[in-house]
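Okay, here's the structure, questions in a sec.
Only one protein chain is missing; all other protein chains are in place.
Here is subunit A:
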Amino acid sequence: MASYQTVPCVNINDEFVDVVSIDVKPGQYVNSGDIVATVETDKSMIDVVAEQDGYVLRIDAIEKEKARVGSVLFWLGESADEPIPDQKQESVAPDGISLQPTAKARALLKKLGLDSAGIPASGDRLSVADIEAWLARSGKSITPAAGATPVARQEQMPAVNGELVALSSEAAGMLHAVSWHRDHAAAGYIEMEYDPKPWEDYAAAYAAEHKLMLSPLLPLMAFRLAQLGRERPAINSTIVNGQRYQYQPVNLGFTVQAGTMLYLTVVRDTQDMDTAQFISALGEIQRHAMGHKLPPQEASGATLSFSSMARWNVSRHIPILPPQTSLIVAHAAPKNAGHAVLAASYDHRVLTGFDVAQVLQALSQPPK
């Protein structure tokens, strides 16, 4: 049966050692006493020797990195293809914590005034996603618990026969966005036609230079918008309690249609990215969206957004403002029209039509 040898203790006060070298490879036969690795601490360096004969099955420690004293250094077996028994993952969490909802989930429950009982967990612990899914299934929206019990505004049931169907979490999110757009923003709309050729040439050149298979046109335009968000901070802000709230990061929202599902994916902290990093990050997030596996941080927190319906050959669309943002740019490129359209929904409490026209003007040309 396979057996393992652990990282030795060099000094009673050192919990970790540096793995200086590993001198054997998986599959190699070693004799008891052969040097298999060298480890060191601040004070001394020692050779680790095999404690028995056998084939090296697997090496768990990594050369040039630290290893915890007592952890598995490598596995030995009587034959080179002996299976390694499954190691049970030891829970490092203290007792009592592991079965609670996650801290973030507890914060959300507290915020919503909910109890975790009755909300099913998909894993060992109740997560934020579990709560959001439950809310969506229950047709409940995420509204914070106020000091006093909120008074729910009840709509009358339609007179025609039918039944209530819970919204998916995505549909609930869309409802929330549309409600914010209607109830909070002073939404305006502006559009302008532009010549798409310079952008198309620019994207083609970029694709050629970086050997990209897919056209990077839309990511490049989105990144240009993110850059404009840094240059013109007002478009990357919103209104909170009668004051303008200036976002520090530029988190770019980018709509992705995945099957029947519309996602507003979010590339966070674009201000720290260059073009290539942004295209790569957006590509990764798009893949998550297409697989319907968007983690919460890639589906929330947009501060400025871009939406293209060029794929569907529409000539115009008026997008909904994502909650607590002041601008979403809409892109349309009807086939054979010889022109394309850049448009924007914007929150007039933050921006004027002049501000938005300038942004669209700037966005209509690729970077010099």
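Rule of thumb we're sticking to: contacts are C-beta pairs under 8 Å (C-beta built on N, C-alpha and C of every residue); 3 or more make two chains touch, one makes a residue touch a chain; residues count from 1.
The working rule: contacts and distances are computed from a predicted model.
Student: Under which of the names "Ferredoxin", "ATP-binding cassette subfamily B protein", "Thiamine pyrophosphate-dependent enzyme" or "Thioredoxin" is the non-displayed chain listed in UniProt?
Tutor: "Thiamine pyrophosphate-dependent enzyme"
Student: Which is it among A:Thr41, A:Ser315 or A:Gln358 that touches the chain not included here?
Tutor: A:Thr41
Student: Among A:Ile62, A:Ala107, A:Ala186 or A:Ala337, exactly one should touch the missing chain; which is it?
Tutor: From the options A:Ile62, A:Ala107, A:Ala186 or A:Ala337, the contact with the absent chain belongs to A:Ala107.
Student: If I consider the whole complex, including the chain that's not displayed, which of A:Pro8, A:Gly283, A:Gly301 or A:Pro334 touches that chain?
Tutor: A:Gly301
Student: Please identify which residue in A:Pro8, A:Gly188, A:Pro249 or A:Gly283 touches the non-displayed chain.
Tutor: Candidates A:Pro8, A:Gly188, A:Pro249 or A:Gly283; residue touching the omitted chain: A:Pro249.
Student: Please output the residues of subunit A touching the missing chain, sorted low to high.
Tutor: Subunit A touches the chain not shown through residues 12-13, 18, 41-42, 92-94, 97, 102-107, 110, 127-128, 248-249, 268-269, 296-297, 301.
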